[in-house]
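For this depiction, one protein chain was excluded, whereas all remaining protein chains were kept in their positions.
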Amino acid sequence: MELTAFELLSALFILVLAAFVGYEVVSKVPTMLHTPLMSGANAVHGVIVVGAMLVASTAHGPIAIVLALVAVILGTINVVGGFVVTDRMLEMFKGRGGGRG
Amino acid sequence: MELTAFELLSALFILVLAAFVGYEVVSKVPTMLHTPLMSGANAVHGVIVVGAMLVASTAHGPIAIVLALVAVILGTINVVGGFVVTDRMLEMFKGRGGGRG
Amino acid sequence: MSTLEILTFLVWLVASVTFIFALKFLASPKTARTGNLLGAAGMALIVLWTFFTHDATSPEADPGMFGNWWIIIVGGAIGAVIGWFSAKRVAMTAMPQMVAIFNGAGGGAAALVAVVEFLRDQELHPGELLPLAFIIATLLGAIIGSVSLTGSIVAWGKLQGVIASRPVRYPGSQIVTGLLFLVLIGLAVYVAVIEPSTPLFLLFVVLALILGVQLTMPIGGADMPVVISLLNAYTGIAVAATGFVLSNYALLIAGTLVGASGTILTQLMTRAMNRSLVNVLFAGFGTGGEAAAAGEGEEQLREISAEDAAVLMAYGKRVVIVPGYGMAVAQAQGPVRELMDLLISKGVDVQFAIHPVAGRMPGHMNVLLAEANVPYDRLKEMDEINDDFADTDVALVIGANDVVNPLAREEGSPISGMPILNVDQAQNVIVLKRGRGTGFAGIPNPLFSNEKTAMLFGDAKPSVENLVAGVKQA
Partner (left out) sequence: MSTLEILTFLVWLVASVTFIFALKFLASPKTARTGNLLGAAGMALIVLWTFFTHDATSPEADPGMFGNWWIIIVGGAIGAVIGWFSAKRVAMTAMPQMVAIFNGAGGGAAALVAVVEFLRDQELHPGELLPLAFIIATLLGAIIGSVSLTGSIVAWGKLQGVIASRPVRYPGSQIVTGLLFLVLIGLAVYVAVIEPSTPLFLLFVVLALILGVQLTMPIGGADMPVVISLLNAYTGIAVAATGFVLSNYALLIAGTLVGASGTILTQLMTRAMNRSLVNVLFAGFGTGGEAAAAGEGEEQLREISAEDAAVLMAYGKRVVIVPGYGMAVAQAQGPVRELMDLLISKGVDVQFAIHPVAGRMPGHMNVLLAEANVPYDRLKEMDEINDDFADTDVALVIGANDVVNPLAREEGSPISGMPILNVDQAQNVIVLKRGRGTGFAGIPNPLFSNEKTAMLFGDAKPSVENLVAGVKQA
């Protein structure tokens, strides 16, 4: 768990650059796509499930195990629900540009 | 000079993220600004002068010293010339949007 | 570093890149769906890799950890089933609530991971202070994740109608919030630099959960989409903090990406409503009921029958349909599409005027109309169509209110300055609504008493069906 200064600073560089990427990449999104984009971004932060898996794998004692289990459940809901609901929203747009009935 | 795997991998992450930033940041540039942008980017890579300074500070032996000196000169030309010429190009645009004579 | 560890870093990098492309693609209509699938693929990659190799990334892994596999399998199965079915079943109009719940789940997971990490570390080194950067990141993950969890639940409740959707305030509520913040800061400092006390850490988490409620209750239900977007960005930041704690670059990057893109998205949303984020969070806008009573009620409104309205449209040259929140509530998009087809077959030029904040989430109208297969090229954005109302025979307003309220053009109303659709420039305006209910801003709408305007009262769905029948006969 010891973090060296070098690791910290590297993480800081990565954080700053990722923030720029996040900002730039969505800064031109049309209004129409605000909600699907929000929903898609929501699914992406579901990657927390990986963190939940990591702490679950080393948890011991009933409290830690229950908390880790809940964390895995919540994280999975976030990921699975997030991507599926986004896909459903986007499916609605498929008829665009001349969609017939 | 030994690079640990961790350092290498951190550098790789930074490289990939920086490439995204570089791409996103200029992808909407209007034609009119192509040349100044090229020139400004040219000035930015003049940061190589920092590398030249670093090797110069530890150079010994006549060959290394001469090469380092030339590197510093070239790097400085790149930086100073780059920013100045870009500024001159951009100065030309100042009269825009109704510039009078 | 072992080869497995190096490979793990590379998997993180690949997953991060797919997340970047996912967001990039989601920001453009043509590629949005591919983007979402790409994100899902990256997620599958990293989850499976972690599952099969997780001892590799956690050097202090419990030797007996294979005994913990069941947590991941059972938890994953339960979560997947819940996530899948709720996402598949949810009605189109309830999607914002659904996103809120999923976001809250992510925030809760981030908070729990921080808690479990803290507990584990205290078990390994009892009473030992953690390195500062590490404990700061842990506390950040815990507080932001917790706020996101309970805040999202409140947002869900308000949108679902389980909790009063009007701004809920009690005397001294600001002071309570202030005190909460102070206590939280005090606890954080104590745990970080004085003594890593587990009970105090847990108290910190509980107070953070309360803070989430305290911050979202005073916000009106109709502002919830913005709040959800903001909480989404929060969860991103909590995930990034967790990534820092676990030295996991994939979490760090994905969390930061969402934190940054969520922040700008929240700004874009408030800008479309012509308000500032501060205003949304603290102004208690969207007072619903209260203001409504004050407003309308007395003026005479001119009514029109469905038959007459149908004739007006069938013999017009140009009809512009203005959908709003009421169309979503009534689920009237199907009949609206039918009405459009009929009118077009009679030679009428039909277009839809889409206000950027019509409905309750950005793109709400686009989504509903696309669902009903209204061709995309008939949907016009506000700026595109606003000049054309002058030569429009009939503007048919279906369950829209605030987005066509001329009060926005005057000073002093809550919606002052918001750009609106110029329906009052059309030759005739027909408004479909159930009664004298106000819109989201809870203010009266002078458009309804305008002499050009005729009201067709009733739920939008049967009303539109009556119009369809009328046009058929006309």
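Which chain is which? They are A, B and C, in the order written, and residues in each are numbered from 1.
Assume contacts are C-beta pairs under 8 Å (C-beta built on N, C-alpha and C of every residue); 3 or more make two chains touch, one makes a residue touch a chain.
Just so we're clear, the structure is a prediction, and the values are computed from it rather than from any experiment.
Considering the whole complex, the hidden chain is in touch with A, B. Although one chain is hidden here, its contacts on chain A can still be listed: residues 4-6, 9, 12-13, 16-17, 20.
Counting over the whole complex, chain B has residues 1-3, 7-8, 11, 14-15, 18-23, 25-61, 63-65, 67-101 touching the chain that is not drawn.
Quick note on the criterion: only the chains that are shown with their structure count from here on.
In whole angstrom, the spacing between the mean C-alpha positions of chain A and chain C is 15. A straight line joining the Cα centres of chain B and chain C is 42 Å long. Residue positions of chain B with contacts to 2 or more other chains are 6, 13, 17, 20, 24. Residue positions of chain C touching 2 or more other chains, listed in rising order: 16, 20, 24, 249, 253.
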